[in-house]
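Okay, so here's the structure we're looking at.
Missing here is one protein chain; the remaining ones are kept as they sit in the complex.
Let's turn to chain A:
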Amino acid sequence: MTDRPDRRPPPTARTAVGGPARRRRARRPGAVGGLVRRTATHVGLVLLALVMLYPVLWMVVSSLRPNDTIFRDSGLLLTDLRTSNYTDGWDALAAPFGHYLVNSAIVVAGCIIGNLVSCALAAYAFARLDFAGRRWWFAIMLGTIMLPIHVIIVPQYVLFSQLGWVNTFLPLVVPKMLATDAFFVFLMVQFIRGLPRELDEAARIDGCGHPRIFLRIVLPLMTPALATTAIFTFIWTWNDFFSQLIYLTDPQMYTVPVALRSFVDSTVATSWGSMFAMSVVSLIPVFLAFLLGQRYLIRGIATTGGK
């Protein structure tokens, strides 16, 4: 996960200023002026963050308010706490909302396992093995990162419907078992390239084959990349709507996004309170994943530029 060496400034450039580039306090516009300016920047940034997060905070507060105040109260002050939106929303659809949460959890778990196993295997081959046409296979792999899902969805749908997989979780999980999320393959390749090769060589001299080098040496060392993959897969799959909308049409099989969408269509504008409540419920796992995995998320996108 380290940067490629040729992207780094020459080492002299860094040592010349007596420290890493990030410690940038070099410009000193006078002590008082600097303080004023820094405070102004902080105030501006806090305000901007507040403006950006205001809608989400307001949704959380509104979900705890009586339904009729949602269109009147634009503030964040909670005077009258009601949980009825949550109990109403939970039972508003054909099945209790927990059912959809479980469905989503199953899909997410399958996708995480699939991505971890298949992408790690492929990444090890691309990063460490010497095989015919490696450069071309690698280029093809990179090309598929940018491939819009819409180009393949029709024949994929035909294939999966022939197999009788529509309204099962298989069309969502099986592709992940086949390393089709090339973004993660690339992320892991970058990470493995940064691991010292001497470890592999030593293991090989001791008689290890590739499966054992992979399992005993590379895999334990690449846990940060695996964590990044797991967290991104979690969030992306949890939020994914397009493929779940297409493959899951039976209300019993609905995942959270599809259920939420059917909620919107069935209630139009009557019960925003319970709709907000279930929206909040659906965002909690994403938020928790963000809190717990922030470090990996930031590092993951900073090195490979995912979204």
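Note that a contact is a pair of C-beta atoms (placed from the backbone, for glycine too) under 8 Å apart; a residue touches a chain by one contact, two chains touch by 3 or more; residues count from 1.
Throughout what follows, contacts and distances are computed from a predicted model.
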Chain not present in the shown complex, as UniProt names it (candidates "Carbon-monoxide dehydrogenase small subunit", "RNA polymerase subunit sigma-70", "ABC transporter permease" or "Spore germination protein GerKB")
"ABC transporter permease"
Kindly state which of the options A:121, A:195 or A:219 is in contact with the chain not pictured.
A:121
Could you list which residues of chain A touch the chain missing from the display?
3-4, 6-9, 13-14, 16-17, 21-27, 38, 41-42, 45, 48-49, 52-53, 55-56, 58-59, 70-72, 74, 117-118, 121-122, 124-125, 129-132, 134-135, 137-142, 144-159, 161, 174-175, 177-180, 185-186, 209-211, 214, 235, 238-239, 241-242, 245-246, 256-257, 260-261, 264-265, 269, 272, 275-276, 279-280, 282-283, 286-287, 290, 294, 297-298, 301-307
